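Heads up, one of the protein chains got dropped from this complex, but the rest are sitting where they should.
Order of writing sets the labels: A and B. Residues in every chain begin at 1.
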Amino acid sequence: MKTGDRGRVDLDSEECKGCGLCVEACPPKVLALASHLNRYGYHPATYSGEGCTGCGICYFACPEPGAIVVWRLKAEARPVAQAA
Amino acid sequence: MPEFAVLHEKPHSFYSLYERKGELQHQTHYCPGCGHGIVHKLVARAIDELGIQNRAILVSPVGCSVFAYYYFDVGNVQVAHGRAPAVATGVKRAHPESIVISYQGDGDLAAIGSAEILHAANRGENITVFFVNNAIYGMTGGQMAPTTLVGQKSTTSPFGRNVWNEGSPIKVCELLNALDAPVYLERVALGSNKQIMAAARAVRRALEVQMRGQGFSLIEVLSPCPTIWKKDPVEAQHWVAEELVKTFPLGVVRDRTKDAPVRPASAAPPALDKIPGILGLEQDDPGPTVGGPAAREPVELAVKVAGFGGQGVLLLGEVLAEAGLASGLQVSWLPSYGPEMRSGTSNCHVRIATRPIASPLVLRPNVLLAMNEPSLRKFLPTVEPHGLVIYNGAACPADCLRPDVTLIAAPFAQLADGLGGARAANIAMLGALLEAAPVPFESQVPNVLRKLVRSPKWLEIDLAALARGRQAARQEVAS
Partner (left out) sequence: MRRELIKGNEAIVKAAILGGCRAFYGYPITPASEIAEAAALYMPQAGGVFLQAESEVAAINMIYGAASAGVRSMTASSGPGVSLMQEGFSYLAGSELPCVVADIMRGGPGLGNIAPEQGDYHQVVKCGGHGNYRTLVLAPDSVQEMCDLTLLAFDLADTYRNPVVVLADGYIGQMMEPVAFPDAAVMPSAPAWAVTGTAETRRNLVTSIYLEPDVLEAHVRKLEAKYRRAEQDAVRFESRETQDADIVLVGYGIVGRVLKEVVEAARAEGMRVGLLRPISLYPFPTEEIRRLARHAQAFAVVEMSTGQMLDDVRLALEGRRPIEFYSRVGGNVPATDAVLGFVRDALLKHVRAPEVIHA
């Protein structure tokens, strides 16, 4: 993970059906469908590992209830928040 | 190392593992790219945010979402095709504190369940309806829906929907907007990030309407069905945003969330010991016991009262039965009913007896009270030998006589009219019966009239008619 990313995304490759809606939805375009297949035969969505802004849009675009968890940098960890 | 906190995760209102689902219990049964999963997520999140998981009851009828209860960790009721709004009505009225959600597809809501949704909306039921419109029957394999677009092909519109054959797509929000009661109607879509976020807000607002007790709300969600549409999920999403919205414009169709009144709460139920009183079964007086003094002499009255509707035929019978009952006798009262109640002939069968009454039907009366000539002609032949016939007319027609029965004819209607109302002719005839037949319950008749006749004016006329009828019978018997 690149330092300075505001967000992080965890994708459950076994829950993912490879629909690609999160890839389409992701504003910074840091998600992609993997070239490998998961055990149900889908190309699961994967995170490139850097550039997530923590916007959460992929979470709402994803039709599987628990396939995506979005994390965001804690407020106190941010320099601005510390100053305040 | 920077610290991260969870921003979005699986809502708590979903089960962590879908144990009700037979296999693959960690993922839904929906096809890749199906909109149901997104709508489910929006609903579950709103339930979490509003803190209503324990109160929520999800009603899921037939459609791809028939198995919503696999996923939602809330009370679940699975129901027949299209009937969710009716079932939700029964649930919500039983438990007004619960939050009842009807989750329906387009075939379910707009076709087979069109009556149920219309009337639930019209009653302003305090429920929330999530209506997933993907313009096709998904579960059953792609048949035409009431919301299928004009020209859209389906397995049952293979040449495309034709308005001359199948009509135009039904716009549910606009249709319901013609009704007074709905509080909040909005059409949203899952065609883009922006649309999905607007849908999330609408879902939450609709539940808030119910929580405030304002009444009916419906959110129509234009939703992709990639499998049946034969599009990949991204194409399907674009088709929602580009094509579906042309027929089904997005936006708020009705919003009375600011000024809609809160439905009045129902009053606290009465204590259980008040119920008999509410039903009019209060035991003021114990009443007569069966087989009491009046029953010493055997009684076996089989009375037929017959006349036109509106002549008080049924009331006359009821007074007789009530008086018999008040004297501790067995009684039954059987009306002819139906169209006769409104016009034409009317008759009733009354039995009053010392012994238990086998059949309440009186096919061979021993007393006939004929309030008009057709009734006399019809029933005179059925009267038992030695029976009593009382006829409302100055004299029986010459061809309508039987030597083996006692016939009393008097113009009871005219007599009653002279007392203030021809409608009291029935009671005048009752007076004649009391005079002509030794019935052991005659002393009860005035009490019964006081009970059954609510108007003081008519009670006075009836009591006078009772006496006048007796007098007429005395004269008639004497003559």
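The criterion applied here is as follows: contacts are C-beta pairs under 8 Å (C-beta built on N, C-alpha and C of every residue); 3 or more make two chains touch, one makes a residue touch a chain.
Everything numeric here is computed off the predicted structure, so don't read it as measured data.
S.K.: Which of the visible chains would the unseen chain be in contact with across the whole complex?
M.R.: Displayed chains contacted by the hidden chain, ordered by label: B.
S.K.: Which one, B:22, B:158 or B:264, makes contact with the chain that was left out?
M.R.: Result: among the candidates, B:22 touches the missing chain.
S.K.: Given that one chain is not shown, which residue among B:149, B:199, B:305 or B:321 touches it?
M.R.: Here the residue in touch with the unshown chain is B:321.
S.K.: Taking the full complex into account, find the residue in B:73, B:186 or B:442 that is in contact with the omitted chain.
M.R.: Going through B:73, B:186 or B:442 one by one, B:73 is the residue touching the chain not shown.
S.K.: Consider the whole complex, including the chain that is not shown, and state which of B:88, B:199 or B:453 touches that chain.
M.R.: B:88
S.K.: State which residues belonging to chain B touch the missing partner chain.
M.R.: With respect to the unshown chain, the touching residues of chain B are 20, 22, 53-57, 59, 66-67, 69, 73-80, 83, 86-95, 97-100, 115-116, 118-119, 123, 266-270, 272-273, 275-276, 278-281, 283, 285-287, 290, 318, 321-322, 325, 330-335, 337-339, 357-361, 363-364.
The rule is short, and it goes like this: only the chains that are shown with their structure count from here on.
S.K.: Quick check: how many Å separate the C-alpha centres of chain A and chain B?
M.R.: It comes to 52 Å between the two C-alpha centres.
S.K.: Could you list, by residue number, the parts of chain B that touch chain A in their complex?
M.R.: Checking each residue of chain B against chain A gives 2-11, 14, 16, 24, 26-28, 30-38, 40-42, 44, 71, 193, 196-197, 200, 226, 232-234, 237.
S.K.: Contact residues on chain A for chain B in the complex?
M.R.: It is residues 3, 5, 7-8, 12, 14-15, 17-21, 24-25, 27, 40, 42, 54, 56-57, 59-74, 76-77 of chain A that touch chain B.
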